[in-house]
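There's a structure below that I have some questions on.
With one protein chain removed, the remaining protein chains of the complex are shown where they sit.
Let's turn to subunit A:
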Amino acid sequence: MTRNEAASDTLVIGGGVVGAALAWGLARAGERVTVLDDGDIVLRASRGNFGLVWVQSKGANMFDYARWTRRSADLWPEFAAMIGEETDLDLAYEKPGGMHFMLSETELEAARARNFAMKDVTGPDDYGAEIVDRHELDKIFPGLGPDVIGGSYGHHDGHVNPLKLLRGLHIAMEARGVRYVSNARVESVAKDGAGFAAETAKGRFSAAKVVLAAGHGTTELAPALGLDMPLRPEKGQILVTERCATRLLPMPTHVLRQTDEGTVLIGDSHENTGYSTASYTPVLTDIARHALRCFPALAALKVVRSWGCVRVLSPDGCPVYHASETCPGAFAIACHSGVTLAAAHAMELAGVIASGSFGDRFAAFHPRRFSHAQAH
């Protein structure tokens, strides 16, 4: 069974939020794009994440990442409006700023130091994170628990319904002519004449360029194209309450967010449990306990769902963007915070990929930084 009749400029492998944002952006740049996606059973961070568009604290260890995150947050309002218009879907994107609650002096001091260290990363654009004291917090968050001693407020933070984002990207990319093929797990992808060919359960697909954006699936496909994608799994568990008519949270915090439809999402753990997505009560209990320390009123709400989901993390937690040196036209893109970066991926990175090479961009995100670390 071969379905490679329609020629494509670019094959995007993976239809999660990263692949879909790139496919939409490539189509917007005028390309004919085919997205090859696996089925429902594989790991899919895009379907189990927290939905923050979060700037503060990102890239504390790599300022290029901090600037790129900020760039994406700046693009987000326009991006959300465009996807909204092209799909008639409301992504429930809001940018009210975000708060990171601090429950100890140590945490508060660390946040103060981090905000200070990062205050100039975006130059005159203002990093936009400031420490607020308990008195200020009380004005913003009535009903805060006694253990919260302060917070870090990020002006550029926001949140979105991540499932609507993924759905919106899929509808919008298909409306722009992107061919989406599901249950088409790519078994191998290699150079083929002047372009590339992918072997899938649904036949062979070829194109002039190829972008690996398959989350954890990327690592194994990368070497055949001279690409390197070192990734590690890290589980996060999330709890979801019943819908609540009371607006408890006027803005998202780094572990609590109330959706436009009323539910409160409570996250999230950082667990070294391999590729398992299992959800366990002890961790959920810790998550709930922390949430109640922040907001005792949450005790009145019933939890209706919980899940575990595996993050796509590089060794330093920052994005890995690799344009193949040996097979020009082949790219590998992976990141944690693919929701936050969706706007920059769709509106900037896609355009750079369409040009065929990174040029002098994204040097900081090259995977050579990891081999360098090992060599020392």
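The criterion applied here is as follows: contacts are C-beta pairs under 8 Å (C-beta built on N, C-alpha and C of every residue); 3 or more make two chains touch, one makes a residue touch a chain; residues count from 1.
FYI, contacts and distances are computed from a predicted model.
Enquirer: Under which of the names "Molybdopterin/thiamine biosynthesis adenylyltransferase", "ABC transporter permease", "Sarcosine oxidase" or "2-oxoacid:ferredoxin oxidoreductase subunit beta" is the non-displayed chain listed in UniProt?
Expert: Matching "Molybdopterin/thiamine biosynthesis adenylyltransferase", "ABC transporter permease", "Sarcosine oxidase" or "2-oxoacid:ferredoxin oxidoreductase subunit beta" to the record, the invisible chain is "Sarcosine oxidase".
Enquirer: Considering the whole complex, which of A:V53, A:L301 or A:A346 touches the chain not shown?
Expert: A:L301
Enquirer: Who touches the missing chain here, A:V33, A:L52, A:C244 or A:V320?
Expert: Within the whole complex, the residue contacting the unshown chain is A:C244.
Enquirer: Which one, A:G39, A:G143 or A:G274, makes contact with the chain that was left out?
Expert: In the full complex, the listed residue that touches the missing chain is A:G143.
Enquirer: List the subunit A residues touching the unshown chain?
Expert: 142-143, 242-246, 248, 261-262, 296-302, 304-305
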